[in-house]
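Missing here is one protein chain; the remaining ones are kept as they sit in the complex.
What follows is subunit A.
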Amino acid sequence: MSETPRIALKAVTKRFGAETAVDAISLDIAAGEFCVLVGTSGCGKSTTLRMINRLIEHSDGEIHIDGQPIREIDPQRLRRRIGYAIQSTGLFPHWTVARNIALVPGLLKWSRARTRERVEELMDLLGLAPSEFADKYPAQLSGGQAQRVGVARALAADPEILLMDEPFGALDPITRESLQEELRRLQGRIRKTIVFVTHDMDEALKLADRLVVMRAGRIVQQGSPDELLAAPADDFVTSLLGGRDRGLKRAALTPVARLMRRVDAGLPVEPAVAPDEDLRLALSVMLWHRVECLAVVDGRGRVCGSLHLSDLMRAGI
């Protein structure tokens, strides 16, 4: 990469008293990249994240945003430029949803009309009907709705960078998955630079352009989900990736379209999968129906190809 990374950590260290929470970490994150920090509890993920918006001051090394050392930027101005969403949302309980979302635009002294327009735009974007939710208080929201408001608030002033600390960690599995789906879809549209912390490897694999595996304050390995699954650096990364379960995890990252044969040779329409579904699901369907070959059916219900177990085996998925 020749251009300046949006966020650059250069040998960044954080010590709390005698304890070193983050130990000489170096990391470049490009503009528009979805970077996920993953690792066991207490390995320094949150500390790393919170150093980027100066909620925690780093002890050593340098952090740059667009080439500028963050120590040169006033912390409050820096934070207003960076979205921040946390697991417990931290919504203001005495403010309505609309007012919560308008927090940073308010700090930046946007006009009332511009703020209101932006709040409505974000509520629509996150699937919160303004007529229903704008005047509600946080206590009246479900966990998933509150987290959507938290994400909307983080995006309100259209920051280039979004920091998210286990934002979906407290949600039930179904809500969590649908929010992951939506965040991925959203990122496709808004292309922010996202640093996302989680200890849930499935979540990390699903969301990341780049995975950064941390252990005891250090980076153990980084790369695309595929790269890590194909060649985990050591036993720790292997076990974090699910050990012997990682064959299925990797299959879950690959769409059916990549391995399907275009010829459809008069297959029955059942059992079938869609081209944008993943190979893990396809394997499950094969197991269920005890077949080695599936029809691939597009959105209009037409057979557009076939998927063969033997191709999966050859591809080394």
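By our rule, a residue touches a chain if its C-beta (ideal position, glycine included) is under 8 Å from a C-beta of that chain, and two chains touch if they have at least 3 such contacts; residues count from 1.
Rule of thumb we're sticking to: contacts and distances are computed from a predicted model.
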Given the options "cysteine-S-conjugate beta-lyase", "Monosaccharide ABC transporter membrane protein, CUT2 family", "Osmoprotectant uptake system permease" or "Zn-ribbon domain-containing OB-fold protein", say which is the protein name UniProt records for the missing chain.
"Osmoprotectant uptake system permease"
For the chain that's not shown, point to the residue among A:94, A:184, A:289 or A:314 touching it.
A:94
Touching the hidden chain in the complete assembly: which of A:12, A:78 or A:256 does that?
A:78
Those residues of subunit A that touch the unshown chain are 53, 55, 75-80, 84, 86, 88-94, 103-104, 107, 137, 150, 153, 163
